[in-house]
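Complex shown without one protein chain; remaining protein chains in place.
Note that the chains are named A and B in the order they appear, and that numbering of residues resets to 1 at the start of each chain.
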Amino acid sequence: MNGALAPTPLRDPQARRRATGLLIGVVVLWPMLVLAEFRPAALFESGNLQVMKGFLASFMPPSTSADFLGLLLQATLQTLAIATAGIALSFLLAVPLALAVTHALSVSRIGPGRGRWWGEGVRVVVRMVMALLRAVPEVVWALVFVRALGLGPGAGVLALAITYGGMLGKVYAEILESGDTRPARALLEAGSGRLAALFYGLVPGAAQELASYTVYRWECAVRASVVMGFVGAGGLGQLMDQSMKMLNGGEASTILLMFLLLVMLADLLSAALRRLLG
Amino acid sequence: MSLILHNVGLVHPNGQRALQGVSLVVGAGERVAVIGPSGAGKTSLLRVSGSSLRATEGRVEALAANPWQLSARGLRRLRSRIGVVHQAPPIPPRLRVITAVLAGRLGTWPMWKALASLAYPADIAGARDALLRLDLADRLFDRCDRLSGGQLQRVGIARVLYQRPDLVLADEPVSALDPALADAAVGELIAHSAATGATLVASLHAVDLALKWFPRIVGMRGGEVTFDLPAAQVSRAMLHELYATEGSVLPTQGNDPGALTLHKGDLKAGTNVVPLSRPGCR
Partner (left out) sequence: MNPADVSTAERARAAGPCLTCAGVSLLLVGSVVASFVYLGIDFAAMLSGESMRLMGKFIAEFFHPDLSAPFVAKAAWATLQTLAVSALGTLLAVAAGGVLALPASGRFGSALRQAARLLLNVLRSVPELVWAALMVLAVGLGPFAGVLALALHTTGVLGRLYAETLENAPPDPERALSDAGSSALPAFVYGSLPLIVPQCVAYALYRWEMNIRMAAVLGFVGAGGLGQMLYFHLSIFQQAQAATVLLAMLLLVFVVDILSSRFRRGLAPAYA
């Protein structure tokens, strides 16, 4: 079993590659730290520490004054309303977009008939539009709308409508196409209109998944509404932003607790609804 | 005495009995082969001897110490003197062969050396020597998932050779090797035992290998020791009776109906433990 013994000790062939990789990592890390103004010492600077200590100290006890709790309740309901209204409004965008993009509803593809390239072109354009709507985060839309329309929930609702319109449109189209598309095709071949083919052909099979995804998105919308509030779009986010600007830790901690509770409840509600639909 | 088992019994948590009244005394430097049909309890015997499993009945003494009465440090030190060759070496696929072999001495290396060796192998020459004996020196820096089952099994043996233990427990160490390689590998284990004075207890499925290399044969069946004799005294009749459950043909290297291939506890390369696609809010 003895092979020929090598005369010189072997070296690790991967050592050089690893060393180079490490060097590159270090070389890239330094400018990154500079760009990001990485200063862990800032955490312990006396000025910042005072502010943070004071803020954290005021976290306990959480604010429970009657006026504040009233405001809190209002803000919570407002957040829920923004999410619900936003999703509802996004349907106005999502449904036509999904309709336009679903292969299974394309009359020109049967055959293929006339206008096939036109149909394909429309689908490509609509898909790009949806991607564009999705590419900008809803917070950015919210900020723009707050500047355009003023503070308040309207900005949040519109921002959700736009981004979620694109998101829901894309996923609805995927869900509709992933199921059995033969009933819809049969209807189209028999000359029915596209809407009829959608409702009688595709929706019955896909309804459960469509509804389930929509409920899941609503849960995300609740979280997004809180985040958008930080740029002035109402709800819990705006309330928390105001409390923090005044360094009122008690209010901030109450709102944070309320937010965690809300997220948990939304999660439970959405799970229950999805189980009901399933 | 290297290994003493006194009336050892083992019952698995699910109620299955693996060992019954097993008594065995192995002196220092002895070489013993354990043979028997599948399910005879050979693996359990070795695991109990190596203190990776605790016997439910009886007494085990390895290297003159009762493993379960030692302190944590004492147990670790004892275990570093016991080398286990697994049938399916539990080596992470992405590990390189050299790291897998060097891992044999993790029990004796200080922490800093163990961690530093990951950046640059601490003892390339030593690992290479161990692999040379098993004809794998040219694969020193390859990844383990590029090896065949038989080559991986040899890496497992090399790891134990590098460990230089005082007691070697080998559980079907050559099951995935072709007859010539298997014979050579067993020869290496024997040579290592002769050179270092280590005790060797190996379970083998191929009877001819056992009879050829080992001076003492222990036959097991149904969790019990049926015979414990010098190799010359083992008759064909005894072997046939031992393997009666596996048919009339004795398992040898040439015709091994019950040969177990490397599949137990295999770690497939690139196993993905949690799927990446999970719904997120974006």
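Rule of thumb we're sticking to: a residue touches a chain if its C-beta (ideal position, glycine included) is under 8 Å from a C-beta of that chain, and two chains touch if they have at least 3 such contacts.
Quick caveat, the model's predicted, so the values are computed rather than measured.
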> Of B:N7, B:S23 or B:S52, which residue touches the hidden chain?
Replying inline: B:S52
> Out of B:L3, B:V48 or B:A103, which touches the unshown chain?
Replying inline: B:A103
> Considering the whole complex, which of A:L10, A:M244 or A:L265 touches the chain not shown?
Replying inline: A:M244
> So which bits of chain B touch the chain we can't see?
Replying inline: 50-52, 76-84, 86, 90-95, 99, 103-104, 106-109, 111, 114-115, 118, 163, 265, 267, 270-274, 276, 280, 282
>> Tell me which stretches of chain A touch the chain missing from the display.
In response: 31-33, 35-39, 42-43, 48, 51-52, 55, 77-78, 80-82, 84-85, 88, 135-137, 139-140, 143-144, 147-149, 152-154, 157, 223, 226-227, 230-231, 234, 237, 240-241, 244, 247, 256, 259-260, 263, 273, 276
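What we mean here is this: only the chains that are shown with their structure count from here on.
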> Measuring from the mean C-alpha position of chain A to the mean C-alpha position of chain B, what distance in angstrom results?
Replying inline: 53
> Hey, which residues of chain A end up touching chain B in the complex?
Replying inline: 1-3, 5-6, 9-15, 18, 216, 220, 223-224
> For chain B, which residues count as touching chain A in their complex?
Replying inline: 96, 98, 119-121, 124-125, 128, 132-135, 137-138, 140-141, 184-185, 187-188, 279, 281
